[in-house]
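One protein chain is absent from this view; the other protein chains keep their places.
Chains here go by letter, A and B, matching the order in which they are written, and residues are numbered from 1 within each.
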Amino acid sequence: MSDTRLPILRPEGNQPESPRLGGDENNVPVMLTRLDDSISFFERNLSDALGWARKNSIFQYPFVTACCGMEYMSAMAGRYDIARFGAEFPRFTPRQADLLMIVGTINVKQSPVLKRVYEQMCEPKWVMAFGVCASSGGFYDNYATVQGADRIIPVDVYVPGCPPRPEQVLDGLKILQEKIQAQRHKASTMERAPDADVRKRSFLGKMLGK
Amino acid sequence: MTEQLDSDPLSLESDLPTSLMTINLGPSHPAMHGTVRLAVTLDGETIVEAIPEIGFLHRGFSKSSENATWHQVLPYTDRLNYVSPILNNVGYIMGVEKLIGIKDTERSQYLRVLAGEISRICDHLTCVGAIGLELGAFTVFLYAIEARELLWDRIAELCGARVTTSWTRIGGVATDLPPGWEQKLRDCFPRVLELTNEIDVLLTRNRIFVDRTRDVGVISGEEAVDWGFTGPCLRACGVNYDVRKAHPYLVYDRMDFEVPLGSRGDTYDRYVLRLEEIRQSHRIVMQCLEQMPPGPIIIDDWRYALPPKKEVFGSIEGVMAHFKLIMEGMQVPAGEVYVYTEGANGELGFHIVSNGKGKPYAIQVRAPGFPILASLPRLIKGRPVADLIPIFDSINMIGGEVEQ
Partner (left out) sequence: MSQALVDLLREKFPDAVLSSASHRGDEVVAVTREKLVEVIAFLRNDKPDLKLLRDIVAVDMLTYKTEMTGGGSISSNEVSAYSIAHKGTPEPRYYVAYNLYSINKKHSLRIRVDLKSTDLKIPSITSLYKTSDWWERYLFDMFGIVFEGHPNLQRLLMYPEFVGHPLRKDYPVRKRQPLVQEQDFPDLVRGPGPGPGGAGVPMSQTHVGRQNVDPNTYD
């Protein structure tokens, strides 16, 4: 580790110069925002605990439309048990659910319904796009099908497959659980809960200008 | 109905003024069958009127299939009746073969019947499981899904996929039985039948289940035919129409099986009929395994069937045939045909129009669930809203086929 990229704060309080404008290349100022360093010890533990609780007790809202519903049934049933991950109970009202599983094709007529259901859910909420039709429209590139549910609502986990095997669904659930654990959870309900729309903050999103 | 208050407001028999309430069921609703929106007008708990609205799963099957070659349409047909996809594959390919005027090999006919009946069992298990789930019997659902998993393991070994198989080809089928598959099938069937019997024991003479489904959603035979019913819903009314017996196709004329018939046309009959059809399909499967001759599984005509890989990589004719078939599609002679097979829900028909080229010109699916769903208002009018669920489950509407 030859170069130490530490923020350089000049005593006068000026902004550090950009290396491209003729500044020193060895002292490139970089902002450090490691999540662990930015919150206190107690808040961090509370966030971990809440994250653990939330990831192991997911109440799903299965927005089942099409063939992926068959594999959803398999994932819920005895052999590929989704209950062992704590996500067993489908809450058939969005008001009580925190995971919206979009199972199957979303077509244009269904899109306002999906948006309405998503908006009815309370924070914190996550969205899983189950199957390729929900992820990107599948092979239905025609007048009737929305090319992916993420054109309408933000999606956290995409589980591809037509339909995906239940093991793949459980893998997607595990990835979502890791994501939930890593998010920052707050005890106070006055502030906004973890933002599920990762696109707004991601580097790639900024590159694409979104 | 809006009533006037009694002249003496303190009278104990004065009626309360009421009005009708319209509520919305769906399109995203807990029932395991397709997405449909029902605007029901209720008088208290009695349904006065119900207006179904569909279209929430319309995926443009006909339009997409006009832009794909004859074989590229196969995956689209899988997703029509996604609970028994092999029956859709078989129906569609039989239509194309009828247009061309060829027949597939004998072994492939047996294979199609065999896999088709396994798919039919899966469909009936899913329907019965969903009926149980929605009426509160979660155990029935778990048993049915476990039985379905056992069969799907066999289907996955045979076709490569559990749900969306795309297994038939023009002139035959894609893959033959893997080694040891027959024995595995014979081993898993006793467990499947055991689970079916468990479901039978749990539901068929269960007081609560019988009370909820007996004489619920009754329709007479003539009216059912007028509404376009076919399949288990029609046979529950007592009308004996099964395409496998009326116009036998493939090798159904060599199979010995019975067609169960109901008598009352209610939800209970539709449920019991499906359980019985599972057992009859099992008989057909066993007979297929015994009677199946060895031989090729696809015809040897390179105008329609892909040449074997050895030829494709080894000879000029093979390469040329493969290239033409993939790039341009099989050139099916011009014409129009309507082919009908017995799907799990009824008569599954494909109306196929060809203009002589490598793509279908027009395909329209006659989905068995379409006319049955159209009759839903007739079935539920006048019943309490709690009867809506058993009726809707027993007609087994599959969103994919109804809305193409």
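Please note the rule applied: contacts are C-beta pairs under 8 Å (C-beta built on N, C-alpha and C of every residue); 3 or more make two chains touch, one makes a residue touch a chain.
Given the structure is predicted, the values throughout are model-derived calculations rather than measurements.
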Contact with the hidden chain (one of B:Thr168, B:Thr230 or B:Gln287): B:Thr230
Among A:Val108, A:Cys122 or A:Ala187, residue touching the chain not depicted: A:Val108
Candidates B:Gly60, B:Pro232 or B:Gly265 - the one touching the absent chain: B:Gly60
Residues of chain B in contact with the chain not shown: 54-55, 58, 60, 62-64, 66-69, 72, 98-99, 101, 222-223, 225-228, 230, 239, 241, 246-247, 326-329, 331, 335-338, 340, 347, 349, 351, 353, 355, 357-359, 361-362, 364, 366, 370-371, 374-375, 403-404
Residue numbers in chain A that touch the chain omitted from display: 108-109, 111-112, 115, 137, 141-147, 150-152, 210
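Assume only the chains that are shown with their structure count from here on.
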Complex contacts: residues of chain B adjacent to chain A: 27-30, 32, 34-35, 55-60, 63-64, 75-76, 78-79, 82-83, 126, 129, 141-142, 145-146, 148-149, 152, 162-164, 399-400
In the complex with chain B, residue positions of chain A that touch it: 63-67, 69-71, 73-74, 77-79, 90, 92, 104-105, 107, 109-110, 113-114, 117, 139-145, 162-163, 165
